[in-house]
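Every protein chain except one is present and positioned as in the full complex.
In this document, chain identifiers A and B correspond to the written order of the chains, with residue numbering beginning at 1 in each.
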Amino acid sequence: MDTFDWITTAAKSAFLVIILLQVVPIMAWVERRGSALMQNRLGPNRIGPLGLFQSIADAIKFIFKEDPIPGHVEPFYYMLAPLVSVVPAFMTFGVIPFASSINLDGRVLHFQVADLNVGLLYVFSVASLGVYGIIMAGWSSNNKYTILGSLRSSSQMISYELSMGLSVIGIILVFSTLKLGDIATQQGQLMTHLGPWLLPEWLQIPKWGVFIQPLGFLVFLVAAFAETNRLPFDLPEGESEIVAGYHLEYGSMKFAMFMMAEYLNMFTASGLITTLYFGGWQLLPGFGPLLGLLQSQFGLAGMSAEWARVGFEVLSFFLKVGFFMWFFVWVRWTLPRFRYDQLMDLGWKVMFPLAMVNILLTGTFAYYGWI
Amino acid sequence: MDISPFFFYLFAGLAIACSTMVILKKNPVTSAFSLVLVFFAFAGIYALLDAHLIAALQVFVYTGAIMVLFVFVIMLLNADVPSFDLGRSHFLMRVSAGFSALVLLGIFVWAFKESSFHSIGGEFTLEKIEAAGGNTQVISELMFSEYILPFELTSILLLAAIVGAVAIAKRKLVGGRV
Partner (left out) sequence: MLVKKKKNPLQEIYLIEILKGLFITIKNMLFAPKVTIQYPEQRRNYSERFRGMHYIKATNGVENCTACMLCPTVCPAECIHIEAGERADKEKYPVKFEIDVLRCCFCGMCEEACPKDAIKLSTIYEMSTTHREVYDKAFLVEQRGSK
């Protein structure tokens, strides 16, 4: 670690933390306006342009609200639980690359806080810690609804973690690396095969994960919904059955932290879906010619051209992530909640076998060199 | 890595402090959460030793899955404090317990001092692992070539455990509602 590393790492971390902190208010606004529009309402539109400052008003309300600790809770764990659920949510995004690399005076700068060689496993292992916050909250609140919520959450997370982990094995088999940076880079190649057949030149699309792993993508997407406790799998906080689930006894900023953790987990899940299945920072279709046009129009060359490329990559990445964030909201206001036995049936009897089939298929394809 | 020793002592101290918490605390849930921290500290030490895969797996498997089940069971059984209070132990019992603990400590100290503990090191040095493409590649290659038999035996053991669990769970249902 020399000065260059220290400065760039600090800058990248600061950039990510700023983005992550922006996610929560923006998503709270998107969720409220989006749901309202889908239900033929208007939603909050009073404060600021289009109601954008509504989240700021909410935050101010959360901060200045009285923050009581009920008499029947375990104070230490009660206070600790929101922290425990928020910290892993912040930690995970560090290994996800949001642009390719750039050469700065002979040094290579990767747009990724840490390029671990076990990147994918790191994401899974840290994400699996989020459940502790929920368990702690449920248990320490000393309330039957909260404990039901946390039990539901932990069993749901363990069940779906399995199919989630198995569904990415296909991706690992294809790209034969756990580094998220390498996975994103390799998705820039063109797809030359479809099964045993060679594709003609004009049909060759980028080798994005979703094209070579459609089944794995489906399983991963469903598991991501279950892991982030979003509808249709938000059993841990099912209002109609267990009031509010694990965060029933929480108010003001402590509740806001649980909400923050939920949105950050959504953001990480979207980032992961993008990186694994939608080419990560690879330019969106149409962005390549646009970039070329921009560079020739303004006569960009050398470093400035490189920075323009990085800018477009960052833009592509966050557009993709934004689409999946929106997808989470969209699905939430479309589908009703599952029943608990349906959830478990889906996890163990449908998603798990599908993930296994995916591994088998991918293994066969990889053995014959078709991918 | 010049900052390594500081972090080693940090994680080691955390591990020792939390392990004592595990056995000293009367509240079983506190013990379980302390154990989670112990696993974390271990993962930190593994990461300092450049064994990133083991560190990630430690967190993923132990804290992410196994300890969740532990906490789950403790919360479901609702084991409260009184059931662990077995009354005053006998004087002789305490003396013998203290004595055997001291003996064990002595044996450990002797073993670490006398044995050639420092020179353990296989053929896989850091440089070699780096050249072969990192921890994951090396471990998976070994696991699926040289150690394939133990690997498969372990999976059979796990399968046996699953079958046993299903058998125990299903036994109650025979005769009753399916």
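Observations, loosely collected:
By our rule, a residue touches a chain if its C-beta (ideal position, glycine included) is under 8 Å from a C-beta of that chain, and two chains touch if they have at least 3 such contacts.
Not measured: the values here are computed from a predicted model.
Contacts of the undrawn chain with the visible chains, over the full complex, involve A.
Contact with the chain that does not appear here is found for just one residue of A:22, A:192 or A:334, A:334.
When the whole complex is considered, the residue among A:10, A:37, A:56 or A:205 that touches the unshown chain is A:37. In the full complex, chain A touches the omitted chain through residues 34, 36-42, 218, 330-331, 333-335.
Keep this in mind: only the chains that are shown with their structure count from here on.
Centre-to-centre separation of chain A and chain B, using mean CA positions: 30 Å. Per the touch definition, chain B reaches chain A in the complex via residues 29, 33, 36, 52-53, 55-57, 59-60, 63-65, 68-69, 71-72, 75-76, 134-136. Of all residues in chain A, those touching chain B in their complex are 77, 116-118, 121-122, 124-126, 128-129, 131-132, 135-136, 139, 147, 150-151, 154-155, 157-158, 161, 178.
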